[in-house]
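What you see is the complex with one protein chain gone and the rest in place.
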Amino acid sequence: MSQPQINIDHLFRPADKESLHSDKIARPYESYGKEVIRKVVKNKMAVFGFVLLVVIILLSIFGPHMVSHTPSKQNLTQGNLPLSSEHWFGTDDLGRDVWARTWAGARISLVIGFAAAIIDLIIGVFVGGVSGYMAGRGKTGDRIDNLLMRIVEVLFGIPYLLVVILLMVMMKPGITTMIIALSITGWVGMARIVRGQILQLKQQEFVLAAEKLGTSHAKIIIRHLLPNMMGIIIVNLTFTIPSAIFAESFLSFLGLGVQAPTASWGTMANDSLGVILSGQWWRLFFPGLMISLTMFAFNAFGDGLQDALDPKSK
Amino acid sequence: MSEYVLEVQEVKKHFKMGARKTVKSVDGISFAIRKGETLGLVGESGSGKSTLGRTIVGLYETTSGNVLFNGENTSNLNGKEKKELSRQMQMIFQDPTASLNPRMKVGDIIAEGIDAYKLLRGKERKERVIELLEKVGLHADHAKRFPHEFSGGQRQRIGIARALAVNPSFIVADEPISALDVSIQAQVINLLEDLQKEQELTYLFIAHDLAMVKHISDRIGVMYMGKLVELTTSETLFQDPLHPYTHALLSAIPVTEPKLRGTRERIMLSGDPPSPLNPPTGCPFRTRCPNAIEKCGEEMPKWKEIKEEHWVACHLF
C-alpha cells in the first residue's frame, strides 16, 4: 500500500460531513446563449462574416453621407472618371458618384433582405407552426394541417421569378412589388422547416408533460416549441436573407426589379454592361464585389451559427 | 363509488400508418386499480405499455373502450369537469433528458401545472416550488438552474415534483427508473414509495426491470403485443405464473448472485416478436410459444379470471 509521506494517523476518525452536500453542482454555469456566442467567436470565418456584415450595414447607413455627392446627382462633365480622392469608387457615364450609389444600393439590398426575413418569421413560422401543431390532433386538426400544407405545396411549385413577372404586369416594377412577390412565395421553405421541427418536438416528453398539466395550446407553442427551434429558425434566416438579396440584384439586373435611375447593385451592374470593355471596370466591379461580399458574409456567419447551435459541437 | 380508482374497460388505441395500415398498439385491455395500490406493468419494448399509460391519462384519445376514473367515464366529461379530472391523473416520464424543456428554469418547470390551473401566484407560488423541490430531495436554489445542469436522477426528481405540483391522486409512472443507474434507481423508488404513503397516491408503474416491479407493485400485469396476457398479485406472478410468456420473461431475469448461476432454467423464446403491422391470427404469442396448440392459431384466447385475483389470456387455462 502506498503510504503518504506525512503522518496521517490522526485523520482516522469520522469526518464531519455537514459541510459536504453531494447534490451540489460543481461545473461553472454557462447559459445557452453564451455558449453559442463562445462557439461562434471561436470560428474565424463566422467572425469575419459577422464583422463584414456590420461594416456593410454601417456603410449603407453612413456611406452616402461620407462624400459630398448624392447618389443620383448627375454631372455629365464628370462622366466615367476613374477612382480618385474626389470620387472614391469613380463615376459612371452620367457623372454620378459610384461610392454613393453603391451604398445607396446596399440599402435597397438590405431592405429586401430584412423584409424577406420578417416575412419568413411572420408568415413562415406561423403557418408552419400551426400546421405542425395541429397535425394529428383529431379530424379538425388534420384538416387544418392538410389545408395549410396544400397551400404551401402549391406555392412551392411556383417559381419566384414567375410571380415577379406576373406582378410586374399588374403593378409597376420596383421594390414594393418585389416585397409583395416575396410575401407570396418566399416563406414556404421556412414553413416546411418549422412544421417538420414541430412534428418532431411535439413527440418529446416535455411537450406531453405540458399538455398533461393543462398548459394551453398557445403557451405550449410559445414556451415549449418555439424556444427549442429558435436556433434553426435563425440559421434559416441567415440563408434566406442572402438569397433574397441575390434575387433582388438579379431581377434588377434583368430590368425586372428596381428601375433606373434608382441605384441598386443590380441596376448598376446592368448600366455598366456596355462599358466594361472600354476599361471602366469600376462601374461593374464595385456592385459585383458588394453582392459577393454580402452573400459571403451572411453565409459564413450562418454556417458558423449552425455549427455553434449543434449540441454535438464542443 | 366503486372500490376502484381507475377502471379500464376494453380500451383500444390504434394508430393509422399511412392509408391502409394500422398499428394496434393497445388492443382491448381491461383492468382496474384500487385506491392506494400500485399496479406494475411489464412487457417487452413495443408491447404498448407507454401507449396504454398515455391513453389512460388522456394524452391520447381512445380508439374504443372506456376509462373510468372514480367511477366517471373520462370521455363523457367536458370543460371544467374534464380539466379537474385531468389534473388528478398525472404522469412521470421515462427519459430524464427529453422530459424537461431545456430552455426553461427548473422552478418554472415545476410550476407549470400551478400556472396552468392558476392555483397559486407570486410569493405563494415560489414557496410551493421550494416546498416541492425539498420534498423530492433537492434544494431551494436549484429553482434558478436549467435542467442540463442536473444528473439523471435529479432530473427525474424534478419530473416527479412537477407532477406532484397539481396534487394528483393517480400517477402513471412510465419507466421512471430505466434510464438511471442502479444506485440512483433506489433513491427514486424510495421517493415514490414515501410519496405514496404520505399522499395516498395510486400508481400505475410501467417498467421492464422485473425485480424492481416486483418490489414496488401490489399486482403486476404482463403485456404482449398490445394485450394483457396475465394479471395477478406480485407474489403469485413470481411463484405461480401461468402464461407461457410470463414463464419465459421470468426465466430470463439474470441471477442476483454468481453462486446461483445456472440454477434458473431458461426458456429461450424462438424467433422475434412479430411485426405489429402484421400480427399473427389468434393468440399473439403463438408464433414463439413453446406450448402452443392448434386452437391458438384459430382464436384469440379470452381474458378471464382463472382463480381469485389471477387473470390470464391463454387457451391452456
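Every chain is named by a letter (A and B) in the order it is written, and numbering of its residues begins at 1.
Criterion: contacts are C-beta pairs under 8 Å (C-beta built on N, C-alpha and C of every residue); 3 or more make two chains touch, one makes a residue touch a chain.
Here is the rule we go by: contacts and distances are computed from a predicted model.
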item: Chain excluded from display, named as in UniProt, from "Carbon-monoxide dehydrogenase medium subunit", "Molybdopterin-dependent oxidoreductase", "Oligopeptide transport ATP-binding protein OppD" or "Transketolase"; value: "Oligopeptide transport ATP-binding protein OppD"
item: Shown chains touched by the chain that is not drawn here; value: A, B
item: Chain not shown: contacting residue from B:28, B:48 or B:153; value: B:153
item: Omitted-chain contact residue, chosen from B:17, B:253 or B:293; value: B:253
item: From B:184, B:222 or B:242, residue that would touch the chain that is not displayed; value: B:184
item: Of B:39, B:57 or B:269, the residue in touch with the unshown chain; value: B:269
item: Identified contact with the non-displayed chain, of B:211, B:293 or B:306; value: B:211
item: For chain B, residues in touch with the removed chain; value: 44-45, 151-154, 181-187, 189-190, 193, 208, 210-212, 214-215, 235, 238, 248-249, 251-261, 266, 268-273
item: For chain A, the residues touching the chain missing from this view; value: 1-4, 8-9, 11-15, 17, 20-23, 25-28, 30, 38, 314
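Quick note on the criterion: only the chains that are shown with their structure count from here on.
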item: Distance from chain B to chain A - Cα centre to Cα centre, in angstrom; value: 45
item: Complex contacts: residues of chain B adjacent to chain A; value: 54, 57-59, 61, 83, 86-87, 90-91, 93-95, 98-104, 112-113, 115-117, 137-139, 145-146, 149-150, 154, 159, 162, 165-166
item: Complex interface listing, chain A residues touching chain B; value: 21, 23, 25, 27, 29, 31-32, 138, 204-206, 208-216, 219, 223-224, 227-228
